[in-house]
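Partial complex: the chains shown occupy the same locations as in the complete assembly.
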Amino acid sequence: MTRYGTQYGPDITFLGVDRCDLDDPGSYAGADVVVVGAPFDGGTSHRPGARFGPMAIRQSCYLPQDGSRPHLALRVDALRDIRVVDAGDVEMYSGDVERSIGALEEAVFAVASSGAVPLVLGGDHTIALPDATGVARHLGYGNVSMLHFDAHADTGHIEFGSLYGHGQPMRRLIESGALRGDRFLQLGLRGYWPGPETLSWMAGQNMRSFEMTEIGRRGLDDCLDEAFAIATDGCEGVFLSVDVDVCDPGHAPGTGTPEPGGLSARQLLDSVRRICLELPVVGIDIVEVAPPYDHADITAYLANRVALEALSGIAARRRGITHDPAGPLLEGR
Amino acid sequence: MTRYGTQYGPDITFLGVDRCDLDDPGSYAGADVVVVGAPFDGGTSHRPGARFGPMAIRQSCYLPQDGSRPHLALRVDALRDIRVVDAGDVEMYSGDVERSIGALEEAVFAVASSGAVPLVLGGDHTIALPDATGVARHLGYGNVSMLHFDAHADTGHIEFGSLYGHGQPMRRLIESGALRGDRFLQLGLRGYWPGPETLSWMAGQNMRSFEMTEIGRRGLDDCLDEAFAIATDGCEGVFLSVDVDVCDPGHAPGTGTPEPGGLSARQLLDSVRRICLELPVVGIDIVEVAPPYDHADITAYLANRVALEALSGIAARRRGITHDPAGPLLEGR
């Protein structure tokens, strides 16, 4: 099902962690997290390039690619304190969305079935459909809530004549029953899409979407508190889907559909940390990093840190580490 | 007076709205807003490129150029709920500032005289002189106040031997009587210009300028409240002039004279929305987008959203739409 190594560029793993092979379940047995690359951008409605996202996210770091990243504030080394392995990329031909998402869904399902958390590096947001479906197939349809960071609701019906693309995954997930609409939390929406008909559909599903105006007025932490309460109400696990365009284009220029007025990088990192520390996260994807539009790699660096912040949160939660990140960094002062 | 279509590049309109012809008043009779391009950068004291601003601002959007933009938070579609048309570019030869601003002033006056709000896409800030003059000629000298977002006061006397340029329009407007100095509100000033003599002149005019330190200490909304009270005291209309360099260069790198330490994109968008919702805006210009220095088009995207936020505010105000943008996005939750 999976191809050896990465689809674009050399055969590397996320910051040098060990490799596993999805065709060999023993290679990831006992893993806490399995990284999967989803180098697909055939579903983008505007700027492509996210196919190079997995390669960029895996390596955009100035530290050695040595499979170790001690988190300064949390005092945990996620790449060592829990077992994180990288399965390489799923082969996803951008010219054939249906075959591509099918292959990815099987890969994610295999990871989830092993008990590990799949961490999928996109790719455009089309992949949220197979990502969350793969997890829900294992944990049970309707048993997983969604925390979705994005400038866009991604609840379109049909675009360019297709049911599958980066503007429609959330609708497909709710329609199929994989995820419950009333446990679907969206943060960071803004701009000029979608229109009334789609918003009406969303309201009909009892989705809870926090537009930037509400976040600005109430504060992000207050909105997160409300979202956490909904997310954990009757669901066993939480899927975290992070579209980097939730951040302002000043912080994340390298993306396909930039929408001004978003979160700062700091806000996104803090949110992802809280989620993975406080909630039972069962699947993650990080999407829409488009290196051709990046400069000085700052968007790829950000996505790499989103992944590490998530992994560090999971590690601290699993290992019961309780260092207070808001206190003084060093003991004694 | 106007040239057919755009001066630089192909003949397009703002996000696909209908075209009008300034030489044919019937073509924009009844319009709420008329977009006018001012592709001039002969007045820049440093980096040129703003001549390509109109072309960039009109099309920098990842959505279809279909003349429709439903605002997610305000629940209004400015391009449909009010009548917005685009008159193309005024021919402005950057090598001849005096002839260029004369032509623009006539174009803006024609729009204002029709009862529509001119929305002028610059170009460098030189154009604020003809923009606000054109409006004041219609509404009466001294009858229009100014809300001016900028890192710079633009109240210079003579630069490079000329009275006209992007550092002097605000002085010319007050000197001519078109605008009253004591109804001139500036937000976002910072940096190392102008010097004491010019500041003294500004104080003598009873201008009210909010430097970033004051904004940071008091909060932007508090400053806006004060500014709104002054702006509406004895003036019938408000002219809104937005220089994108009011934002931090991290959010708006594509500009001619970037000054670190500015507003975030979110702050600018929120301010523009408030102004157009709460005040009787009679003219707008958006200036100093310099595409050659932009990357991933993020500055042009921002300026496009400033225009849409303004149009959406006007539309909501005119149509009496009262959806609370700070509440939950979707009904029922």
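Quick notes
A and B are the chain letters, set down in written order, and residue numbers restart from 1 in every chain.
One rule holds for everything that comes next: contacts are C-beta pairs under 8 Å (C-beta built on N, C-alpha and C of every residue); 3 or more make two chains touch, one makes a residue touch a chain.
Everything numeric in this text was worked out from a predicted model, so none of it was measured.
Here 2 identical chains are displayed in place, and the whole complex they belong to in this file is assembled from 6 copies in total.
By definition in this document, only the chains that are shown with their structure count from here on.
Computed from the mean C-alpha positions, the centre of chain A lies at a distance of 38 Å from the centre of chain B. Chain contact summary for the complex, chain A toward chain B: residues 45-47, 189-196, 199, 202-203, 206-214, 216-218, 248-251, 253-254, 256-262, 264, 293-295.
Across the interface of their complex, chain A is touched by residues 62-63, 68-73, 75, 77, 248, 250-252, 264-266, 269-270, 295-298, 301-302, 305, 308, 325-333 of chain B.
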